[in-house]
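Up next is chain A:
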Amino acid sequence: MGILEVKDVNKRFGGLQALGDVNLSVAENTCHAIIGPNGAGKSTLLNCLVGKLIPDTGSVMFDGQSVLGRTPFEINQMGISRVFQTPEIFGDLTVMENMLIPCFARRDGSFALHGIRSVFSEGELRDQAEQMLEEVNMLDKRNMHSASMSRGDKRRLEMAMCLVQNPKLLLLDEPTAGMARADTNNTIDLLKEIKEKRDITIAIIEHDMHVVFSLADRITVLAQGTPLVEDTPENIKGHPKVKEAYLGEAA
Partner candidate 1 sequence: MSKGNLTRRGVLKTGAVAGAGLALPTYLSAQESGFTNAPTGSTVTLGFNVPQSGPYADEGADELRAYELAVEHLNGEGDGGMLQTFSSKALQGNGILGKKVEFVTGDTQTKSDAARASAKSMIEKDGAIMITGGSSSGVAVAVQALCQEAGIIFMAGLTHANDTTGKDKRANGFRHFFNSYMSGAALAPILAAQYGADRKAYHLTADYNWGYTTEEAVRSSTEALGWETVGTVLTPLTQTDFSSYITPVLQSDADVLVLNHYGGNMVNSLTNAVQFGLRERQVNGKQFEIVVPLYSELMARGAGSNIAGILGSQNWDWKLENQLGAKYTGTNAFVKSFGEKYGFPPSQAAHTCYVQTLLYADAVERAGSFQPCAVVEALEGFEFDGLGSGPTLYRAEDHQCFKDVVVVRGKENPENEFDLVEIVEVTPVEQVTYAPDHPQFAGGALGSCNNGA
Partner candidate 2 sequence: MFGLDKKDASLLLIVAVLVAFAPFLLNPFPEGSAMAQFNAGYPDLMQRFVIFGIFAIGFNILFGLTGYLSFGHAAFLGVGSYAAVWMFKLLSMNVIPAIILAVITAGVFALIIGYVSLRRSGIYFSILTLAFAQMSFALAYSVLTPITGGETGLQLALDDPRILDGANQTNNIPVPGFFGMEMRDSTDLVLGNWIFTFNVGYYFAAIIMLISFYVSIRIFRSPFGMMLRAVKSNQQRLNYTGLNPRPYTLAAFVISGMYAGLAGGLMASMDPLAGAERMFWTASGEVVLMTILGGVGTLIGPVLGAGMIKYMENIISKINADILHSWFAFLPDGLEDLVVTMIYPFIGKGWHLTLGIVFMLVVIFLPGGLVQGGQKLAGLFGRKKAEDTKTATTEPAE
């Protein structure tokens, strides 16, 4: 029984079958990659996991509980954090404030009206946030206006914001999209480190095979809304069906 169990999920948009009978099981403390050509339904599947979309049929269980019908913030409170394809951060806030918000969310739940105590009297949360920033090498940028940072820094900040919540499951939506090779490698190293240090499950959608094969323990290949194969990276590499559907063209 994996930490995330997707069973028989179907999703249609009008006449388009975006997802057809998707079954997926992600084991705890592994890194599971979902790959597939454009339009394979990867993002739709992701959106079904985090509450942005509700599947027409099927079930999505996380940690023994159904996520269906829950809102994104409820699902996050269950322990799923998501990194977006283009970094979603609070651009108007400083880096430190960006970090504090998930700290508050983790400690106080989805809503708490602490109107009077100053943000910066929260020493414990501050320490957590600083520690996390240290981990991603951004402590020196903590007072920066986050919108003015580079894209790579924004990505790292977003990752740090997700990680500081200590999620059980981290969803990564093409985390290295648009990055230079060096940045990509840094990200891979960061993720590897995270994997080693923490009890965390990672599900990753990625185009860059270098990233996928560096990180993934298991890979699911999605094509036209249906899982084609699910196997270890070694086996996927040589799988004829995958080559035909995906790698063939990529290679």
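Regarding selection, all candidates are chains of the complex that A comes from, given by their letters.
Here, a contact is a pair of C-beta atoms (placed from the backbone, for glycine too) under 8 Å apart; a residue touches a chain by one contact, two chains touch by 3 or more; residues count from 1.
As the structure is a computational prediction, the values presented were derived from the model and not from experiment.
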Checklist entry - Of the numbered candidates 1 or 2, which one touches chain A within this complex? => result 2
Checklist outcome for this item: The chain A residues in contact with candidate 2 across the complex are 50, 71-73, 76-77, 81-82, 84, 88-94, 97, 100-102, 104-106, 109-122, 145, 161, 165
